Every structure is written in C-alpha cells, then in structure tokens.
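One structure below.
Every protein chain but one is kept in place in this view of the complex.
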Amino acid sequence: MSDMQDMEKTESEEQIARIAAEMRLANDGLSDQDKAYFCDARPQAVEPYRGIMEKFANWARSQSLWILGFGTGCGAIELRPLMTSRFDMYRYGIQPRPTPRQSSVFVIGGYASVKTVKRIVRSYEQMQGPKFVLGLGSCTVNGGMYWDSYNTINRIDYYIPVDVYITGCMPRPEALLAGFNRLKQMIREGRCEGMNTYAENFDWYKANQKQIIKDWNMPDYNW
Amino acid sequence: MNSISAAASAGTGSGSGTGTETGTGTGLSGERFPVRERFPVWKDKFSLVSSMIQRQDLAFVQVPMQTTVAFITHLRDLEGYAHLVFFTAIDYIEDGIFRLTYMLHNYRRHHDLGVQVDIPREDAGMESIHHLWPHGATYQRELKEMYGIDFPGSPGVDESFVLEGWHDIPPMRREFDTKEYSEKTYYPRPGRVTYDPTEYMKEKLYPSEAETW
Partner (left out) sequence: MVDVKQNSQRSKFPPVDAVTGKSRYNLLSGKYLKIWQGPQHPGITGNMSLELTVCGDEVIECKTHVGYLHRGFEKLMERRKYIQCFPLVCRICVPEPDFNEYLFAAGAEELAGIEVPEKALWYRTLTLEMARLASFLMWIGGQAGAFGMATIGQWTVTMRDYVLDLFEELSGGRIYHMYIIPGGVRSDLPAGYARRVEDTLVMIEKVLKDIDLAMMHNAVFKKRAVGLGVITPGMVDEYGITGPNARGSGIRRDIRKDLPYLVYDQLDFDIITEEGGDAYARTRVRMRETAQSIDLIRQMLRKMPAEGPFFRKLPNVLHWKVPTGQTYVQAECTRGEYGFFMVSDGTELPRRIYVRGPSYTHAVTLMERLAVHVNIADTAGLMVSLHTYPPEIER
C-alpha cells in the first residue's frame, strides 16, 4: 500500500519536474558559470483585479507615467524640450527616471539599430510591470527613412509590444503630449496589456529577437 | 542650362593635373600654398603616380602602395601636414581595387592634401598608420569592419567597432545589397509603394515643370 503511494507520488513529482523543466528557459547564451547567477523562469501573464479595483488601479497608473531615460534614437531630442519649462510634461504626471526598475513607460526614440534592439529588449524586460511602450517617429512603424538600411529594424512591434505610435519625423512635442494623453486614456480603459501580450507570445518575440541579435550573450528573460 | 554645363566642363578632371578654380561660393581669396611646386620633389622621392589640384586649398595625389606610409610620415614630419582629417576607402568593384584616401591638413598653409593609394580588392590589406596618429587605429578598425581591409599590427583592429555580431560580408562593399538584406531580415511592413519619380512628377506634382525639362 505504502509502496503504491510512493510510486504514484514519484510519478507525479516527475511529471511536475518535467513540466517545470519545459517551462524553464534554456539561457543558452550564457556560460555554465553564469547560468547559476541568472533566473530561468518564464514571464507570466498577470490577472487583472476584480471590478472597481482594476479601474481604480488603472486610473492611478495613468496618472503617474515615469519614462525610462534611455534615448534610443534621434527622437530623444524632442524629449528635452518636453521635459523643460516650455512644454513641461511634469504637469501631466510624466517624468523621466534613470533606471528601468523605476519606470513604467519606454519611449522608443525613433529608429533602432540591431545593437540598440538588444539593449531595448534588456531594458524593457527589466522594467517592472505594468509597463507601456510608446513608439516615437515613423522609423518605429515601418523603418521610415531607413527602411532599406542593413542595420535598422523596420517594425519595433516584432520585438516588443507597442501600445501607441506617434508618427512623424520628428514628431513635435505637442504630438508627443497628444500621444501621452492617448496612452493615458487607453490605460484607463484597460487596453494597454502589452506586458501580458509579451508573456503570452514570449516564444514568438524571443525567436524574432534572436533572429537578428546574433551573439545572444544574456539570459533569455532579464528579470 | 548652358551656363551650368559650361561650368561643369570647367569643373573637374580626374588626374589631369590642371589647376582649376571652381567658383562655388567658397569665397577664397588671397594667395595660397603653391602645392604644384612640390609635386616634382614628391615624384622623385616617393614616385607619385598622379596628382590633381581640385581647389586652391585642396589637392589629391596618388602614390604606390609601397611608399605610402613613408610619404605620409614625410608629410607629417617635414611638410607640416600634421592633422589627419580622415582616412577612408572607396570601393571600385569594376576595377577590382579599393582606393584608400588619407586626408591631411596643413595648418600653417591652410591646405588639404588627399593622399590616395589603390590596393587590390582580393585579400585587401595595408600598412598601418596607428603609430603616426592614435586615432588612425580607430579609422582602421572601422575599415576592417566595413570593407574587410586588414591592417596588421593596428591595436584592436579585429574588434567590432560599429556592428555587433555581424556575419555577412562587410556591409560597405559594393556587392552587398542593403535593400535585399533589409527585406530578408527585418519584416518590412506591407503597404510601402514605390513610384517612378519621373512619371509621378509628371502626373501629380508639377506637370508644367516636367514638360520644360
């Protein structure tokens, strides 16, 4: 009797262990020594709160958007006037932060070269949820001016989920403010689920990223 | 139209050695360094292949591969061309050569001199100039990456400079097709339409202008 139970228990344990191993990320880019330092768990989709709680949380999220201070392209030059006294984005509760851990909005400043995409992915994954992405400029939509360049990507939404695009080259600060207000509205309506999209389609995003980033020497998900 | 073509014919002739002044509004005045007088000297010492005076303050000379670095060292130390403005290559795929261009500037004479040297495209390699200027090593690192021209002995020449994890042929070579590579790799968004500019201009934008040309 007790043997039977033990058998069943080990079987189910094995099953769990097998499923857990499948859920684990391979982290093939790291050396064996480094693998011990990095987490290999997959990102999980987050369930929303129930009813009014989620609405309240969304309202609160929309009122304090903190930008990651990473000027990935030339679009970053219009963030300077936006931060300073003339356009003053602080009045909308938007402010730049120096580290991904503190920020909730990632502004992709225009074109992204392959070398930058690697850093974009890393910074995006390090950001704490809920997180939103704002694609700035035509280059993020379809490559813009550099559609035939060998070093800039054409569509940023193949590598990270994007919530709002602001078109133009360069978009004016007013357009940026309009984009931020649109993002706020979408957050309040609960439509900015980019983080969950990323977790659900994680393998697809990762395959796209690994196709262009040839020397992948970081963990598969940067917790 | 007539005046433009006349001016164009007076403009430039490659390797002809004739000095021409192109009135492009650079506003040059006063006498300049008579670089023409130096050509025979350089020809004796470093066997110049050809020379060309593009402007009062700009000339190009071509030297064989063997004497290039000696010539540049001579220019830097004895003739006052102490400032390396840039160092780059031009790909002449049809002739099978890379034309390296060292642009030197003489602050005393306010004169630019482009020293050019042809090297074969196969197994392209050249003597290093990192001992003359520290930033020469940076230029050579870039040339190695972008054209595949080797500079043995230059510090860090094999490290990647701009690109990261590049596995294709060096991108600045003429045979590399950037559009094809981009379409193959980066998921172009459908909807981009290309018009023939001439036809489009005739039809849509300036019908009257298109007729006159």
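Letters A and B name the chains as they come in the text, with residue numbers starting at 1 for each one.
Criterion: a residue touches a chain if its C-beta (ideal position, glycine included) is under 8 Å from a C-beta of that chain, and two chains touch if they have at least 3 such contacts.
This structure is a prediction, so every number in the text was calculated from the model and none was measured.
*Asks:* For the chain left out of this view, which of B:L48, B:V69 or B:M172 touches it?
*Replies:* Touching the chain that is not displayed is residue B:M172.
*Asks:* Residue-wise, where is chain B in contact with the chain that is not depicted?
*Replies:* Residues of chain B in touch with the missing chain: 1, 4, 7-14, 22-29, 54-55, 57-58, 60, 82-86, 88, 90-91, 101, 103, 107, 110, 112, 114, 133-135, 137-138, 155-157, 159-164, 171-172, 174, 176, 178-179, 197-198, 201, 213.
*Asks:* Please give every residue of chain A in contact with the chain that is not shown.
*Replies:* Missing-chain contacts on chain A: residues 68-74, 76-78, 80-81, 83-86, 96, 98, 100, 111, 113, 115-116, 119, 123, 145-146, 148-152, 169-170, 172.
Note that only the chains that are shown with their structure count from here on.
*Asks:* From the C-alpha centre of chain A to that of chain B, how far is it in Å?
*Replies:* Result: the chain centres lie 42 Å from each other.
*Asks:* List the residues on chain B that touch chain A in their complex, please.
*Replies:* Those residues of chain B that touch chain A are 162-168, 171, 176, 178-179, 181-183, 185-189, 191-192.
*Asks:* How about chain A: which of its residues touch chain B in the complex?
*Replies:* 114-115, 118, 141-143, 147-155, 158, 208, 211-215
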